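For reference, the structure discussed in these notes is given below.
Missing here is one protein chain; the remaining ones are kept as they sit in the complex.
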Amino acid sequence: MLPYSPWLAWFVPIIGCLLVPILAKINGKLRDWFSFLFVAISSVFTFSMLPDVFNGYLADVQVQWIPYFNLSVGVLVDPLSVFMASLVSFIGALILLYSIGYMAHEEGLTRYYFFMLLFIGGMIGLIMADNFVQLYIFWEIVGLCSYALIGFWYKKPEAVRAGMKAFIVTRVGDVCLLLGILILYFNTGQFAFSSIQNSAGFLSMSLLTTVMLLLFGGAIGKSAQVPLFVWLPDAMEGPTTVSALIHAATMVKAGVYLVARTATIFPSLSSDYLLVVAGVGAVTAFMAATMALATFDIKRVLAYSTISQIGYMMFALGLGTSGGWFASQFHLMSHALFKALLFLCAGAVIHITGTRDMRQMGGLRRYMPITYATFIIGALSLSAVPPFNGFWSKDLILEECFRLGGYTGYLLFFAGTLTAIITIAYAIRAVALTFLGHESTVLKDKKLREAPSVMTIPLIILASACVISGFLQPSFANLMSQMFPKIADLSIMNIEALPLSISLLALVVGGLPAYMVYVKRSVSPEALTRGSLSRGVYKLLVNGYYFDSFYNYVFVKGTVYISNKLRKLQTGILNVNMLAFLIGFLFLLGLLFSALQGGI
Amino acid sequence: MIPLSYYLAFTAILYIVGIYCLATKRNMIRLVLGIEILVNAANLNFIILSANWKTGFVDPFAHSIVIISTALAGCISAVALTIVVYAYRHYGTLDARKLRRLRG
Amino acid sequence: MRFDGIEAAGLTVAILAVIVSCVFIAQNSFPTPYSTPPLKSTQSVGQEVSKFMWESRSLDLIAQALVLFGAAVGCLAILRSEKDEKKVKSE
Partner (left out) sequence: MFTLPIDTLIVFTVTTPFVGWIERKLHRKIISGIYAAVGFALSGFMLYQLSSQALSSPMVVPIHAGVFEACLRVDALSVFAAAIFLAMGFLVTVYSLKYMERDTGLSLYYTLLLAMITGMLGVVAAGDFFTLFVFWEFMCIPSYVLVAFRKQQWEPVEAGFKYLVMSSAGSATILYGMSILYGLTGTLNFAQLSVVMTSAAANVWGYVSLAFILIGFGVKASMFPLHTWLPDAHPAAPSSISALLSGIVIKAGAYGIIRTLFMIFLPSRFSWQIALAVFAALTMTYGNFAALLQKDIKRLLAYSSIAQMGYILFAISTTTSYGLTAGLMHTMNHALMKGLLFLCAGAFIYRAGTRNLDELKGIGHKMPLTAVIFTVAALSISGVPPLNGFVSEFMIVYAGVNAGMLAFTVVMLINILLGFAYYLRLIKIIVWSTPTENVKKVKRAPTLMLLPMALMALSCIIIGLYPAPFIEMASKAAQAVI
């Protein structure tokens, strides 16, 4: 391990972000490359910790910060944090390399690189945090950066609105998280993970469940689970690199990390809590996958697929077994790789075609062979086709469901399989609409060519990682077995026949119709929405199960209504003000006297 | 001798009259008078209670307070009346209810 | 005299407040102070007050003088002559 690497891993990007405005004064190119360099250095630090944790090195370094709250600032080095940090810094570095080409002709790049570095630094800081307050602070910083980055193109009003939406919706979750942290602190007197772990045994089960559910509320917001997923599809208004970062590495993984981390802190999880986690995860996985089927925006397809895949991770965590825990982390790694790949490919496509609507693409296979090939790899990984990494991890999740058995296990297995069927369908649909068939008329007069090499190199790196990483399961299990010893059993890639055959069957069930409809075109896609029932379903899917309209109606409109009504109270007439004075006085007297009589 | 309660009721009513004046009267100068009534209610209360201590003893403490607070009330009225002058220049009326361009 | 809404409401609340306060005062007798008297006074109140004020409340007197000063400055500030006053007035 390089000296001080747990600290420097997040210090370097954050210091880098402060240097960005200064470097920008010197030279634009210098700023771009230095930003990449800072994250690359950070990833060197994070990777340097990997060998140590492999050899069983654990550390929890603390420096006193606010003695009034008995609060320290500290870093936690254990397999989970080091693994996550390495993933984030690695993907972050690739995305920054890619942005040098992708964002080259944009305005306001200083702002862009400032927040990108802060985003990555904040996420690594979140992961390395050894106490809840530090985690919460970085959690909010990540939210702030997402707000600034999603609204990067501030001249588009939708982008600014999407940024605000992301920030506000995730903050609804954050409020739960904060309350959970405080209730926990109030009952244990500690913020640090290690101390809470020691005193968690004394807490009553109902209290623990409440706290855990509140913490999970925070994860729901950040990881875009039902019912707070509405911000993620809109967040596609930001630059594609930002979406890639949000989906693959930083923002949405924070929620999964939090749930995984709490699972290591509290050894005995209540079944109610697990049921909620698993239920939310399964429902999300299914709903998001169906929504991905109905949208024509290539980035929104990927966004829904992220929500769905995060749902997989959540319900794997909700199994409550160490195997499920491991499977979720394994899937997190796979997902990070293939989702980054898919987003960057989509970015390349958007970069060239200038549109996000898949109906206006098509036939790009001929012009962008590298992008096409890598996108295919990503899509195959996403839809869990062997031997790509998505297959190994998703299969592990389903196997763990199967192994758990019982009502929940089989139900979850069923939900997972159903989702898998839909997943391959929308993956094929996306590939076919974008790359196969004929170019749409819109593209006729555009000069179509392959993206520049600074963009394709990260694609190739990520694609090869997608192929390889699935086979890393044994060593990954070895690494993680320090968190839960039982995980060591998973270091052999033993595959159970029944779940495997079911999931392979699911691939065929989902893949074949999609292939017929979108590739072979033997049935026109429009024909699917002709019946009145299927039209209704289609409308439901396009509108995202009306979650958005519901929130808009109840919360936004409701708040505005109340606000308008309350503003009427300010009549501007002095007499009325004094009348309010008298009434307020009498009200206070009433309250005080009822308190005196023991009323309250 | 009149019991203390009567005096207290009197100051309480005086206070309410002051607030009533502020809450209903339209003339700005009357509003300034309303403030004076409020302060005087408090002052009277001080005087009354200074004699409540012990029979035949009147506390000079309360009296000194009243002397000072009377002067303070005068200061407030002075400032209030200068503002009223300008309000009249801007609005052309002494009706306090016409001063309602600021609202919402 | 014609009542408008505000006056009616003001009158109602004020009468209510008067009734409440009278009932309250009638029911709760006011206690005598808890501490002991400060002076054994035999002099007339008037003399006592001025002596007391200078001896014990001198800080308040100075502060009161400051308030007077502040009010004077305040009146001056509002009544200050302003050359461009008429120009800006029409907004």
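Which chain is which? They are A, B and C, in the order written, and residues in each are numbered from 1.
Please note the rule applied: a contact is a pair of C-beta atoms (placed from the backbone, for glycine too) under 8 Å apart; a residue touches a chain by one contact, two chains touch by 3 or more.
In this text, all values refer to a predicted model and were calculated from it rather than measured experimentally.
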Chains in view touching the one left out: A, B, C
Absent-chain contact - pick from A:R366, A:K446 or A:R567: A:R567
Sole contact to the chain not displayed, among A:Y136, A:Y273, A:W325 or A:F338: A:Y136
Residue, one of A:I22, A:M516, A:V554 or A:L588, that touches the chain absent here: A:L588
Contacts of chain B with the absent chain, listed as residue ranges: 11, 15, 18-19, 22, 28, 31-32, 34-35, 38-39, 41-43, 45-46, 48-50, 52-53, 59, 61-62, 65, 68-69, 72-73, 75-76, 79-80, 83-84, 86-87, 90-91, 96, 99, 101-102
Touching residues (missing chain, whole complex) on chain A: 65-69, 133, 136-137, 140-141, 143-144, 147, 151, 154-155, 160, 163-164, 167-168, 171-172, 175, 178-179, 182-183, 185-186, 559-560, 562-564, 566-567, 569-570, 572, 574, 576-578, 580-581, 583-585, 587-589, 591-593, 595-596, 600
Missing-partner contacts on chain C, residue numbers: 24, 28, 30-31, 33-38, 52, 56-60, 62-64, 66-67, 69-71, 73-78, 80, 82-85, 88-89, 91
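The rule is short, and it goes like this: only the chains that are shown with their structure count from here on.
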Maximum inter-chain contact count - chain pair: B-C
Distance between the centres, which are taken as Cα means, of chain C and chain B, whole angstrom: 6
Length of the line joining the C-alpha centres of chain A and chain B, rounded to whole Å: 63
Contacts with two or more other chains, residues of chain C listed in rising order: 6, 10, 13-14, 17
Chain A residues counted as touching two or more neighbouring chains: 573, 575-576, 579, 582
Residues of chain B that touch chain C when the two form their complex: 4-5, 8-9, 12-13, 16-17, 19-20, 23-24, 49, 52-54, 57-61, 63-65, 67-68, 71-72, 75-76, 78-79, 82-83, 85-86, 89-90
Contacting residues of chain A [partner chain B, same complex]: 567-568, 570-576, 578-579, 581-582
Residue ranges of chain C in contact with chain A within the complex: 6, 9-10, 13-14, 16-17, 20
